[in-house]
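Shown here: the complex without one of its protein chains, the others still in place.
Chains: A and B, in written order; residue numbering restarts at 1 for each.
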Amino acid sequence: MSRVYFRRNNQVLPYLFLTPALVFLALFMAYPLTETVVKSFYAYDLTSRVLNLVGISNYIELVHDPMFQTAAKNAILFVIFSVLVQIPLGTVLAAVLDRGVTSNASLTFRTIIFSPLVLSIVAVGLLWQLILDPLVGLASAVVKAVGLHPPPLGWLGDPKIAIYVIMAIAFWQYIGFVTLLMFAGLQRIPEELYQAATLDGAGPITSFWYVSLPMVQNALIVTSLLTMIGALRVFDFVYILTGGGPANATQVPATMIYKEAFFLGRMGYANAVSVLLLLATVGLGFVQIRFSRHS
Amino acid sequence: MKTILLLRKLKALATTVACGAALLTHSATADTTLRVWGLSGPSGEYFAGALKRFEKANPGIAGKFSAYPNEQYKTAIQVGVRSADPPDVYQNWAFERAARMMRDGFAVDIGDFTKELSATALSEYTFKGKLYGVPFDRHGKYMWYNVAYFRDHNLSPPNSFDELIDVCKKIRATDPQMVPIGLGASEPWTIDAYISVFNQKLVPEDVRKADTALSAPADSLFTDLGYIAALQKILDMQSAGCFNDGITALTPEAARSMFANGMCAMHYEGTWCLVVFDNEGLKNGYQGFRLPDFKNQKGSTGAHLIIADGFQVHPITEKRGTRESAIAFLKFILSPQEQAEFAKETKALPSVPAARNYLSDATPIFLWALKDTSEATVEVAHLDTTLDRAISDVYLRGYQDLVNHVKTPEQIMSEVHNEAVLIQKQRNAQQ
Partner (left out) sequence: MSVLIRFKRYPAYLFLLAYSAIILLPLSWLVIASVKPKRELFTKPFSLPSTLDWGGYQRAWNGGLLKYIANSVIVTASSVGLTLLIGGLAAYALAQMKFVGRRLVYSAIIAAYAIPLHGILVPLYDTIVKYQLTNTYFGLILPYVTFGLPFAITVFYAFFIDFPVELMEASRLDGCSELGILWRVVVPLSMPAIASVAIFQGVQIWNEFLLALVVISDDALKTVPLGLVAFRGNYVSDWTAILSSISVTSIPMLILFVAFQKQFMRGLAGSEK
């Protein structure tokens, strides 16, 4: 009896279970997503809401816009340095935590290394802003104490170095994320493989190179993609530390979208930036999802 | 004297009571809630209190004050006036921002306030001959100087721009550790204050007006050499050693603190910083002067840079029947007594000069600044409040590039010109 009851309702029940999720996704994701693409071909103001169809001229303007060039360049720099710095350092940390120290020590160090991950970027940004204060900040005091000169335009005031300072702070907070993911991957490697390598006379570095790395290849790719996607989405660090300045030198795509839409009021133009950001992140995201499912 | 004050008080009371009575007859159909929007912080706290007093004086009206922090209010008010539930009365900056509300149809003519305010003060919200708002505070920007330091180093306040440069050079020569003028431009509006005044002095007035309104011919927009000269003056000050290092890394507030703590000899900022100086221990230890004139300047001499905040009234008040109570509220807060109360609570400079009569215990420097700003005849507004947002953005980031020697004045002005041409074209296309 109950089976019949179940089967009859089976046609309705799954859709009933799915409806709330699909309604949410439709209203607050699918619809805005479509709007982003469609309205990137319009010019409209934050307030006036009068839509003017302008075709691809938002995109043409973007190509010539120095702010976009800076934002795109900074995004690419962020992606490149994230991979070059965070991935190797995070992976080596994970490997040392995995096999280099006793398990008690590993747990203590992991607690320390992962702890910045639970802090808000805003809190971390505000903290570093005080540390980097050009007049009375700790960083300048340290640099002076060892007999060097802090940058005369200030850590975050010099357009040539500000973006790298922001990166360093972002890495300070998020290298632990790479370590976390890689550590999880390394822990899955069977102990026998390492024993076999040791019998063959491999030292810790050799084992890392020939046993650990090949075994976590997939995790490495997924982590790299996640790091790249994260770097493309950076907003909070820049907003808090420099607001995109000095003179737009530290703009990234997300801060540019915010500035164009909510400060300059050019919503259509902001949508065009969004579409390009979406293409980049969604592209990387799909690759990441593919790799994740294989692993 | 006391009787006169009492009489005035009674008179003020009588007018508010009369207003209240007039309003009561309306209340059968009218909405009795008066929605007021403004900034949070000390002024917000004052207006919340003032609205309560207004309620008491006008039974039957319920006030509702919504406070927003500064950085978000610019967006909140733009969205708010267009929403289904807009405010009846809302705070808005003078000049271009207020004018835009008028152009977009979100501000109404509020009639006659000549009894309360000076002609210059009214002009900040007067567009096309009609009054679209009233300022409740008017801050002036001054170059503040440390009196003790000037006395000990035999310096006197400069009477011309060249003398200002000389003061900087003298300080650097005798006291290399001392910063003559603290400048924190992590937010570029601090440099905008200088350029706004320099432009007034160095660009012929009719040219400046036509450029600002984008009514000049496209190829001449912002091409007057005076604009370049104005930017160059900042570089001149920089090379004379006037400013600190790391200008774009320093926050405006840090620069203010430097002056308050005697780490620099001068500081250019609006009169809202008086309370900060006093609280940080410089009470009565400073005086101020307006940015001095140039030798052969094009604009009128002795200009004041004024920053005014005020209220505008939304057209929805017509439909809701709250128009009269909205205007009564504005009259109420612009009474000399309320303005004095406002000044006491917020330490801001009131817009009604008569408030001075109730401010006998204010500091001498406060009373001096109040007198000096209310007597202003040649008035300059911040560029970023008079120019189109996109053009002022080019200017603002240009300032930071300027002091970091990334761009020359010529490059910045050519970018301003290009943006102005673009915006002019867009405006023409829309019309």
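Criterion: contacts are C-beta pairs under 8 Å (C-beta built on N, C-alpha and C of every residue); 3 or more make two chains touch, one makes a residue touch a chain.
What you see is a predicted model, and the numbers here were worked out from it, not measured in a lab.
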Given A:L18, A:I60 or A:L84, the residue that touches the chain left out of view is A:L18
Given A:L97, A:A170 or A:V211, the residue that touches the chain left out of view is A:L97
Where chain B meets the left-out chain, the residues are 40-41, 66-73, 75-76, 79, 83-84, 251, 253-254, 256-257, 276, 280
Missing-chain contacts on chain A, rising order, are 2-3, 6, 9-11, 13-15, 17-18, 20-22, 24-25, 27-33, 35-36, 39, 92-93, 96-97, 100-101, 105, 107, 109-123, 126-128, 130-131, 136, 138, 141, 145, 172, 176-177, 180-181, 184, 204, 219, 222-223, 226, 229, 233, 235-236, 239-240, 253-254, 257-258, 261-262, 267, 270-271, 274-275, 277-278, 281-282, 285-286, 288-289, 292
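The rule we apply is simple: only the chains that are shown with their structure count from here on.
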Note: in the complex, chain A contacts chain B through residues 46-49, 52, 132-135, 151-159, 242-243, 245-248, 262-266
In the complex, the residues of chain B that touch chain A are 75, 78-79, 82, 104, 185-188, 245-250, 254, 258, 389-390, 393, 397-401, 404, 406-407, 430
